[in-house]
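Handing you a structure now.
Only one protein chain is missing from this complex, and each of the others stays in its spot.
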Amino acid sequence: MSIKKVTQHPSQNEALIFERSQAGRIGYRLPKLDVVETNIDELLPAELRRDDDLDGVPEVSEVDVVRHFTRISTWNYSIDLGMYPLGSCTMKYNSRLNEKVARIAGFANLHPLAPEEESQGALELIYELQQDLAEITGLPGVSLQPAAGAQGEMTGVMLIRAFLDRRDGDASKDRRVMLIPDSAHGTNPASAALAGFSVKTIRSTAEGLTDMEHLKQVCDEGGVAGLMLTNPNTVGIFETNIKEICATIHASGGLVYMDGANMNALVGIARPGDMGVDVIHLNLHKTFSTPHGGGGPGCGPCLCTSALEPFLPVPRVIKAETPVGSVFSESSSSQSHFRLDFDRPESIGRVKAFYGNFGMMIRALSYIYTHGADGLKEATEAAVLNARYLSHLLQDDFDKPYAADPMHEVVFSHKKQSRKGVHTLDIAKRLIDYGFHPMTIYFPLVVEGAMLIEPTESVGRQDLDAFVEAMKDIDKEAQENPQLVIDAPHSTRIGRLDEASAARKPVLRWKPDQEVSAITA
Amino acid sequence: MSNIPENLRYSKDHEWVLVEGENASIGITDYAQHALGDVVYVDMPRVGDKFGTHEAFGSVESVKAVSEVFTPIAGEVTEVNDSLNDTPEKVNSDPYGDAWFIKIKMDKPGEADKMLTGEEYEEYLAANA
Partner (left out) sequence: MRYIPNSPEEREEMLAAIGLASAGELFRSIPQDLQLKRSLDITEALAEPEVIALMEKLAAKNTAAVKPSFLGAGVYSHFSPTIVDHLIQRSEFFTSYTPYQPEISQGTLQYIFEFQTLICQLTGMEVANASMYDGSTAMAEAYLMAQRVTRRDKIVVAETVHPEYREVAKTYTQHGDLKIETASFDEETGRISNLSALDDNTAALVVQSPNFFGCVEDLKALSEKAHAVGALLVVVVTEAISFGLLKSPGECGADIVVGEGQSFGIPMSFGGPHVGLFATREKFVRNMPGRLCGVAYDKNGNRGFVLTLSTREQHIRREKATSNICTNQGLIALAATIYMETMGKKGLQEVAMQNAQKAAYAAKKIASIEGFELPFSAPKFNEFVVRSSNLAEEVLAKLREKKGIIGGLALSRYYPDRPNEFLVCVTETMKKDQIDDLIQSLSVLG
């Protein structure tokens, strides 16, 4: 197969906006100032005003901006273009309906400090989403405030800390060890550190499950505050012993936090609350399809048992028993009323200004309503089926380190290809030439040369078959013509970038004298 | 096979030590630089900082890995190799020469004698790597 690199068209060579800028170009127009002008020096003394004329800020027309962003957008792969099987990221379809409803003026133009009586729709929406997520996870305490998964996780771990401090008083200081499996996501230890915990690593077994003996042994050593566990775990396998794991931690006096990154394997099928989990975070941008947006925004709700609920971030959104209006309120007693509850003396505090990424909540609720109870379960089944199907069709050509049936994602390694000098990174880059976004690579760390594939439910059989065929072709290339794979990608406007030089002498912003560096082929 | 000069002493964390009187230079071994890959940054202590035996005194970074560097022997930092700020790649090209990390005044002269010899380090690598 021979693919020629295309770099001729202007759209392939779009410069930085700063390099496009021409003095005097204008891209906006504001209405004329309609009030009496105050003398500028009276407004603000000169020493407080800028005198650099915003040096370097571009001057471009509206057309320039539209072409600029449209052109550079074409350099991105996206879900709407095709299969995006990044393991643990759940790159499912982002519906346009969700985008539409999030932009309804009554939501988009609502100020967070507007009076509660005049924000009832937003508060009701938050409340409804809380109720639905509580039902899906089996955990009744909910805060939608965390801005992303890592923050939801930090919140969860801080709830554990607050609970232990309350339960054990001073003795809580002897219980500061957070257990984390060796397959965990890097945010887990980083979040644990923020809550003042030190980390002990729990080994996995050859089957890819938590090593129960090691877990018990470490629990016996004492001082255990809790366990941070992903389930299905990061190699895509359901922790069959989850009840025993939770019981072991509880017996040693600790609590169980579950990383909900992989909830797409469980919605409608099984609930963390029923497994003995005490606290979990969800990623609305994974399981509930809010757009990943090139790396954010996310939304990382934190859910917990009623024992942990008093510690959730303030304010909470609650349904008031009796309407509490202002003296002017005409609300009748039959109408339910939603309000912000700040009176939570045991709360860990606020984790974000205002109430969280509300725009993402609208999209997630729209996703839930569009699916309904049956549709959510159907999506889970389809996601797991797709992964299982891929696992089945690829296991002869790629090393599958764990024999167990995978759930919504499956991990392979480069073992069979690395003998020819072809590594995971090369396989990933070659997949680009076949029109697919690569899978997650080199994660989890417990698998050498890991390739973690999560197709999600949003991929049809033909695409799965095409992906399988591409992977099989790449394996064949690796065996017969490894250099072709090692040099991939061949089809992109830019080749592999020299990351070492970039990190040694970082250039993190444009400067006028840098224009020389814009070499194009 | 890694390059292991005979005149140095080694730690199991892959640091080397060159003793000169009361003073010693510390760096990382050829094996270590190879395992890390392209080194992009070295984080150094300040002159005057004091470290006990086996304390982390800095770290060395490649594009996708970071590793702490330990003092195999105790002492006070008398000099740091500032040239690694601009040319961290020397850790890859000349780990035993230009790319020394720090010089210390040893607390306990003779402590380096307890470290591995070149031969022992080579055996250690053969058994563990």
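Note that the chains are named A and B in the order they appear, and that numbering of residues resets to 1 at the start of each chain.
Basically, contacts are C-beta pairs under 8 Å (C-beta built on N, C-alpha and C of every residue); 3 or more make two chains touch, one makes a residue touch a chain.
Please read all numbers here as calculations on a predicted model, not as lab measurements.
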Check: Out of all the chains shown, which come into contact with the hidden one?
Finding: A, B
Next item on the list: Quick one: say which of A:Ala404, A:Ala470 or A:Ile486 touches the chain that got left out.
Entry: A:Ala404
Item checked: Identified contact with the non-displayed chain, of B:Asp43, B:Glu76, B:Asp98 or B:Glu120 -> B:Asp43
Checklist line | Residue numbers in chain B that touch the chain omitted from display | finding: 40-41, 43, 61-66
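One rule holds for everything that comes next: only the chains that are shown with their structure count from here on.
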Next item on the list: Report, in whole Å, the distance between the mean C-alpha point of chain A and the mean C-alpha point of chain B.
Entry: 39
Note to self: Looking at the complex, which residues from chain A come into contact with chain B?
What the structure shows: 442, 499-500, 503-504
Next item on the list: Under the touch definition given earlier, write down the residues of chain B that touch chain A in their complex.
Entry: 37-38, 40-41, 61-64, 88-89
